[in-house]
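What you see is part of a larger complex, with each chain still in position.
Order as written gives the chain letters A and B; numbering starts at 1 within each chain.
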Amino acid sequence: MCANTIPVLLCGLMVMFMQAGFALYETGFTRAKNASHTMAMGLMAFCLAMPAYWAVGFAVQTGEGRMVFLSGAGAGNGIFALFFFQAALMAVAAAIPAGAMAERWSFKSFSIYSVIMGAAIYPLFANWVWGGGWLSRLGGFGLGHGFVDFAGSSVIHMTGGVTALVGARILGPRLGKFGKNGSPNAFPGHHIPMAVVGTLMLAFGWIGLAIGFTLLGGDFRPGMAAVNTILAGGSGAAAAMLYMWLRFGRPDLSLVCNGLLSGLVAISASCAYVGTPAAVFIGAAAGVLACWGVFFTERVLKVDDPVGAFAVHGMGGAWGVLALGLFADGRSGAGMNGVAGPVMGLFYGAPGQLLAQLTGAATCILYVGAASFIVFKALGLAVGNRVMPEMEDGGLDASEVTVAAYPDFNLRKTSR
Amino acid sequence: MCANTIPVLLCGLMVMFMQAGFALYETGFTRAKNASHTMAMGLMAFCLAMPAYWAVGFAVQTGEGRMVFLSGAGAGNGIFALFFFQAALMAVAAAIPAGAMAERWSFKSFSIYSVIMGAAIYPLFANWVWGGGWLSRLGGFGLGHGFVDFAGSSVIHMTGGVTALVGARILGPRLGKFGKNGSPNAFPGHHIPMAVVGTLMLAFGWIGLAIGFTLLGGDFRPGMAAVNTILAGGSGAAAAMLYMWLRFGRPDLSLVCNGLLSGLVAISASCAYVGTPAAVFIGAAAGVLACWGVFFTERVLKVDDPVGAFAVHGMGGAWGVLALGLFADGRSGAGMNGVAGPVMGLFYGAPGQLLAQLTGAATCILYVGAASFIVFKALGLAVGNRVMPEMEDGGLDASEVTVAAYPDFNLRKTSR
């Protein structure tokens, strides 16, 4: 570990940079009257969840009591570097729900949620997958190598995306989002360049994330992970562009951003286990799925998710873990989770791995869905989840975080 | 290569970050009514050119058929890391024309151009210089070490800049840019902080680019390359500031940004071959050249280049490759391109190197000029290069990429 300390830290730093990307992406796709509030969630998700992860979350994830407050970590740089990297990953999951719950989530409820996410919800599932927990041991029951998620399609993204869906459902839609007949009204994002640059900054950090994971395990293929990741992201954006162009006559830049992110989400699980053609396919399919998922969330589920967090992270993540069970071609993962032979999916003759992936995805949905439901219901009783209607109408900036986002600019009536 | 894999990937990642910088820089210097469209080009240049580069471009550049779809790359991390870094470089070139052709370029033409750039235009010239092609073998005819371009003054920047000029010339100026008497009207950039931070983000990635190149060759001097690069950039900005201050009584922040970038463009070719005083001079001259080049493009060539892409990348790049032929002082490059002895320029008694540099620059202008002319003419016939006047008048955001950039802000009449 020691020789890897600096690269692991630098990769963790790239992952931390994703917080800036999320803050811009989520704020750009919401309205000007709530821009400070959405940025504040982007800033504080990390600042609140990370101390909680330091206090107990990391101990839960690793299953080692001496990691409480890192008290038994001694002077070992390896442990500190690993904590740093893992804390950055956790913060990505913690940042996702803010996008789906933006423009109406009370800052008090958000703050307490962030602490619980970092202390408990995320670390427990991470333990099951990455900490030697039961999902990683399914191989002993003949399910391939057990549930495999290389870089977090489920641990990071489904955890964030399922929490986002449950939270947005419990909060209810923004005032005026659905008409009397139930048809959705468009609330366009107020600063598209901000959202696009946030997307690019997320992609930047994502590569660091993929490289970083190759440094933690014994299977050292950072180049392949990086190339697969960027190819899947690019393909996701291109596929989302073409899908909308063919279907509606022109591309939709918002959905291109979502397609790029969805491609990155989907390849995370399998970027070390597939070749570049499969990465391009997985990414492209995720890009189309993101477009379709946004419509599905809004029109079928009738859930108001301002930035499409569930479509991108929840659905894209589920596709990602299943894709590993389909496309893993045996190029790597020998001995993974204590099972002999490399990781292979259904298309390479190993249906057991797909079953493991289905089990892992279903577990994530059930566990995170239940845990976040309980947390949000409890928070609703304790402090309330949603701001008052008059605060929502006037914008949450002054009333929740004191400072209006754009005091020198003339804003349109409809958006104030 | 293996020991270098992680540093090469991290440097490639810094180069990829330049896409975010370009998107902000180009969008900030154009008008609000086209901000989503310009950002969309910044986002998609990479997402479209990169898969094309993966499919065939990298094989063209390296001259190895087994690199088609990276199919013969096997599990070698070194190849993947090299591809990752080279793809990021290619994307820089692909992003440059969008600035010059902004506010009127049809997104369909742009999309197809991006694929061709990544598959063919860029890789062929890169092969001639970096892939063992004929420009790198000019040393056999007595022209120094053959054409030498350490970090892309020509391969990346002249390629992008010449394409930008040809494209902007073929598109014609934006509606109303030139008055009846041919005098140019100012179309000020709509978001200067965005352009400035894009400039700073470009500088950040550029250092990673310079460091990365030192990792690819045997001549390992990353510190010198980084210091020369940042000194040339800073000198370029300072010189552009002073030039305008002395000439017009105050600095012009737009041209300071261009001066910084021009200094970075110019030092790219020679950052491993000169000392710090020469780097400062090369950068400062490039900074003044950028100011002068913007006026020259607009007033003499009568070409409408909204962000000054030709002045910065085309002219700055040409100056950069010639500067190597003047200032290379023999400190490094021994055995480069199979020629004995270090790389030296005219001022150190070696006129042959300057002739090689002139040959390379002229070849870049002729080849890229002809290739991009043919591509744009063919695209004009096939799908049209320019949007309809009424779309241009109303802004390209809604009509080309669906989403307006700033729906919550009151924009000025003249800019909508």
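The rule we apply is simple: contacts are C-beta pairs under 8 Å (C-beta built on N, C-alpha and C of every residue); 3 or more make two chains touch, one makes a residue touch a chain.
Computed from a predicted structure; not experimentally measured.
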What is the copy count for the full homomeric complex in this file, when 2 chains appear in place? 3
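As a convention for this text, only the chains that are shown with their structure count from here on.
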If you average the CA atoms of chain A and of chain B, how far apart do the two points sit, in angstrom? 34
Chain B contacts chain A in the complex at 5-6, 9-10, 12-13, 16-17, 19-20, 23-24, 27, 35-36, 39-40, 42-44, 46-48, 50-51, 54, 69-70, 75-81, 83-84, 87, 107, 111, 191, 194, 397, 399-410
Of chain A, residues touching chain B in the complex: 7, 10, 14, 31-33, 188-193, 196-197, 199-201, 203-204, 207-208, 211, 215, 220-224, 226-227, 230-231, 233-235, 237-238, 241, 244, 248, 250-254, 256-257, 260, 276-277, 280, 331-332, 406, 409-412, 414-415
